[in-house]
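Every protein chain but one is kept in place in this view of the complex.
As written, the chain order gives the labels A, B and C, with residue 1 at the start of each chain.
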Amino acid sequence: MSFLRSSDAIILGILAVAMVLIGLVNPAFWQMSNLFSLLKSNVVIGIMALGVLLVMISGGIDVSFTAFAVAGMYLVVKVMVALDYNGVILPFMSATLIGGLLGLMNAGIIHRFSMIPLIVTLGTASVVRGLVLGLVGTSNVNINKMPTALIEFGKTDLLVLERANGSTYGLTAMVAVYLGLALLLHLVLKHTMIGRSVYAYGADPEAAKRVGFSTGRTMIFVYVTAGALAGFSGLLHSSMIWLANPRDFVGLELDVIAAVVLGGASIFGGRGTVLGTVLGVFILVMIQNSLILMGIDTTWQRVVVGGMLIAAVTVTALRDRRALV
Amino acid sequence: MPSAPLIELRNVSKRFGGVRALDDVSLTLDTARIHCLAGENGSGKSTLIKIVSGVYQPDEGEILIDGKPVGKLDPATSIAHGVQVIYQDFSLFPTLTVVENLALNSFLREGRQRVDWRRARKMAREVLARLDVKLDLDATVETLPAAGRQIVAIARAMLADARLIIMDEPTTTLTGREVERLFRIVRDLQDQGIATLFVSHKMREMLEISEHLTVFRNGKKVTEGPISEFDERAITRAMTGRDLHQGRFAAPHTTGKTPRLELRNVAVGDKAQDINLTLMPGEIVGLSGLIGAGRKAIAQAIFGLRQDMTGEMLVDGQPIAPASVPDAIAAGLAYVPEDRLSEGLFLTRSIRDNSIVSSLARFAPRLWLNSDKAAAETRKMFKEMAISAPGIDAPVGTLSGGNAQRVMIGRWLMTDAKVLILNGPTVGVDVGSKEQIHGIIQDLTRKNDLAVLMISDDMPELAANCNRVLCMREGRITGELSGAALTEEALDAALSKETLGEPA
Amino acid sequence: MTSQTKSEPRGSILSGMLSDETARTNLLLGAICIVVLVAMTAMRPNMFLSSYNFESMAFFMPELGILSIAMMIAMLTGGIDLSIVGVANLAGITAGTLFGMMAGENGSSVLGLGPVALGVCAALVVGLLAGLLNGFLISVLKITPILATLGTGQVFIGLCLVLTGGPAIVGFPAGWNAIGNGKIAGLPVPLLLFVVICVGLSLLLARTSFGLRLKMIGTNPKAAVYAGVRRGQMIVWSYMLTGGLAAMAGILLSARTNAAKSDYGSSYLLQAVLIAVLGGTNPAGGRGNVIGVALALISLTLLSSGFQMMRLSNHLIDFVWGGFLILVIALNSWRRHRRA
Partner (left out) sequence: QQIVNIDNVDPEALASEEEYSIATVVKVDGIAWFDRMRDGVKQFGEDTGNDTWMVGPSQADAAAQVQLIENLIAQGVDAIAVVPFSVEAVEPVLKKARDRGIVVVSHEASNITNVDYDIEAFDNLAYGAELMDNLAAQMGETGKYVATVGSLTSKSQNEWIDGAIARQEEAYPDMSLATERLETYDDANTDYTKLKEALTAHPDIAGVVGGPMPTSAGAGRLIAESGLQGQLHFAGTGLPSVAGQYLSNGDIDYIQFWDPAVAGYAMNLIALKELKARAAGEDAGIGAGTDLGLEGYTDLQLAEGANAKVLYGAGWVGVTKDNMADYDF
């Protein structure tokens, strides 16, 4: 079976081993409520990771998506509050659109100035965050002002179970949204020409151009999609946590990139799968959200997170240890 | 024959900064004609290709396709008009599979939005069958050897239903049977009304395959005509503006001397076994064989790039087992890799930096770099190797293939190497330069008592430069030719004999 | 080349050190520095030109400058080091912990020069070891630099927390304090250190085999191996240098604030990346120079200082930094196109 030799299989293996180990330390890990909760924590970072995956396949690195997520989320919620608008579909479309337009800006600069994406997105992230915080506002839209339709949407559960003590836990429907987007992206990447053009461009931009792929179109597709996913995930985040914080996601970009690389994508482009990314995100979230379960001292938690990240990455690195000769 | 030629260039010029890459060139490419383009390195062949394929826009002049002027030609339009290019670097997608590399191109041209994987596989299988080769359709192209990648590139162009296929030095990495097969295919294509434009440095190929020849020199078209009007001498004179003499390399007297390099019962992984080899000072020994015979593996192992060598290796009688390249260099070994661009040179850095990088210990015994000494020795090497460049500070990326290769060889001159391993010493180098490089190698060998191991697929090159040639097959040395027995014909025969038994 | 020789006071040495592209970028940055200086002076003449303004910049700029140079070194081989701030704090905290142990009950402010020297050594050793770890992960285990250093960065900050339990370590010896706040011959010690490091490193990069090898690795890693450069070893060395520089920044940071804590300077990380890149470093490797980084640092510091005086929100200053980066990219690209 070729799947067994694929990098996805190895990541799945790491995940399984890690889950077994954590479960041995504390069997409470396997409680349905904990697994549901882990899945829930995957949603937003996972959707962002899909965008990052796309950028990474195309051979770039994007550090601006968290800023775009904030812009999409905060602008939309602010406007909703100002207009006293209560709805779901239009706001999500707007947030997605805002993210997409900002992504278009990335694509434009990267393509026009043929500049390294890391640098461009570093700049646009700074610009967008600075503008949002400097001009639009800095304070949270808290639950008292937050549009109720968004909160209700964020609360939607796929199924709700009850514990012995009467409290409930559920599997958020947002997991379905996330997995739906993941599946969609997988299909687009695998079965459409524009999807393959991303791999082609990432594998060799010059060759892609020669074959007749339009670089501009590919760049626009990549960055607009990544931006749109970011904008969407931003508003989704705020509807799931019932508040909109314009300072949210600071520093998250590195975690997301780490998750995507963990999932087998290469920062040199041309490689990466949606399944791998979904698994990579799950591993990262699981490491971060199992420290208390494993009874790790608060002061030691960062050391452990860093150490486990390094360990996980080492395993993947040993796999494709292409000797550099 | 239709009245209008397939493609016509009228008075095309192209400049890069101060360089006139093409100077007032007019060229006609007819339907179903096999046309050959010859010229020294940097004479503008690749530039012409890029103009025809729409990668570059000419500064002056116009392009007509089917007799109609096309305004601005971009790659998509060019492809739409049936122009397909197989570039020197193949332009494939290394991380994608063979199927995708073959099919994406066609799908794109058909303007499809979706990828029909089943059709893609069918197309791939069919075209490879036409080429009579077997490749793992799901292997990523980066895992294929050069020959495999070349096949993919050719197959891709064939799939594109091209009216004109341009091949930029297509045979550099092919051997005997593969070249024959390529020619067969080119003629098949011709029967189907498809034209081919060949760019090649290999004289025999030009004469064998093409019907029409155009020769460039310094960006200008110097001569043109049916191939029947040319012979090797005439082509050479057109390209270089002078006559060349390819001599033979005489065996040195080696009695009583210690071998420079000796391999005893060496095996390299599963790539090579039972290798016994002796290189005497002043000798140039050739190593021929088909792609995959294990030549490169041996070279890499000797040079400390592989750690899976067993057996004994002696340099000047001293046993050594280099664990790394610096060890090998310290022992007096040197290796000019096959792929100059990716394995050899630092394109954006100066000639000086490229030259001194392997002998830094001499210029910087304790960290501090003696720039004056480095510059002086680089200049000395620069003269010795007859490099033509504005100066030692010019980035190597701006040099022609021949000059770049001289820098590569010059680098090892500066380490005082005793054993020089050359893998494809003149790949992508034109006849003029080639002759000079051969001369330089022979001179160095004689003067410095070097021992040279020359790996090459170019039989005339081996015949002209080596005093002995070893033939390899499936990881073993199967024979040796030397003295009067060492001729191109004998080499070809030895190789094709092997070929019969081994489908590549 | 000629115009650049004229603009550089130290003429021949520097012009030899700079390649063409580098010189042009530096010229642009220098021009920007002057424009910013003039513009800010015009807007807030009394405040901006005050000697205190320049003096205080001379005190706080070097930390960020050294971190940016450290980042540039990591980028030279095509890597990146996201752990520098963690290393800086770990170095400061290690020294502080050491002082605490040496001084015992008396409080470390009484410690003399000997212990301070020991502290500096300890901090630098921490930096070198941290760099060694990064280098090992990257060159031996072949982990992508961005991931390796992201992980180790967490570990280093985590170790800071473990060592301190959270709160700051305070009460460094007077001698330590002098490194961050003292003056020699009227010049701030941090500035002097920064200048020494700048000169030292530009010589190291431009005039030694070490620098040349690093740039060669960054230009074409494969060819470097074929040319006999010990790539793995060099990468380890370069990350050790990065770590050592980060530790140096950590010494300055803790000496200037007389305290060390796990989360000091967290805003420096992205700024260091930004300054390194703005200074003409190619994040893909092979190109980078100290003077460019220093010029980028100065222009950005002047810019934010001026905007702060105009009471612009700090968020808008972030905006300006980002915009500035894109502007420089655009200018460079425009210039390239025009020349071609």
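Structural remarks
Going forward, contacts are C-beta pairs under 8 Å (C-beta built on N, C-alpha and C of every residue); 3 or more make two chains touch, one makes a residue touch a chain.
This one's a predicted model, so the numbers in the text were calculated from it and none came from an experiment.
Counted over the whole complex, the shown chains touched by the missing one are A, C.
Residue-wise, the contact with the chain that is not shown comes from C:59, picked out of C:59, C:194, C:237 or C:324.
In the complete complex, the hidden chain is touched by one of A:6, A:33, A:192 or A:215, namely A:33. Summarising the interface, chain C meets the missing chain with residues 46-47, 50, 52-53, 56-57, 59-60, 63, 161, 164-168, 170, 177, 180-181, 253, 256-259, 261-268, 305, 308-309, 311, 313-315, 317-318. Residues 26, 28-29, 31, 33-34, 37, 41, 130, 133, 137-140, 142-145, 155, 165-169, 237, 241-243, 245-248, 250, 289-293, 295, 297-299, 301 are the ones on chain A that touch the missing chain.
FYI, only the chains that are shown with their structure count from here on.
The touch graph of these protein chains is complete, with an edge between every pair of chains. Most remote chain with respect to chain C, judged by CA-atom centres, is B. By the count of C-beta pairs in contact, the leading chain pair is A-C. For the pair chain A and chain C, the distance between C-alpha centroids works out to 31 Å. Within chain C, residues 222, 225-226 each touch two or more of the remaining chains. In chain A, the residues touching two or more other chains are 325. Chain C contributes residues 82, 137, 141-144, 146-148, 150-159, 161-162, 165-166, 221-222, 225-226, 231, 270, 273-274, 277, 282-284, 313, 315-326, 329-330, 332-333 to its touches with chain A in the complex.
The touching residues of chain C, counted against chain B in their complex, run 16, 207-210, 212-213, 215-216, 219-220, 222-230, 286-287, 339-340. Chain contact summary for the complex, chain B toward chain A: residues 53, 55, 75-76, 79, 85, 87, 91-96, 100, 104-105, 107-109, 112-115, 117, 138, 300, 305-306.
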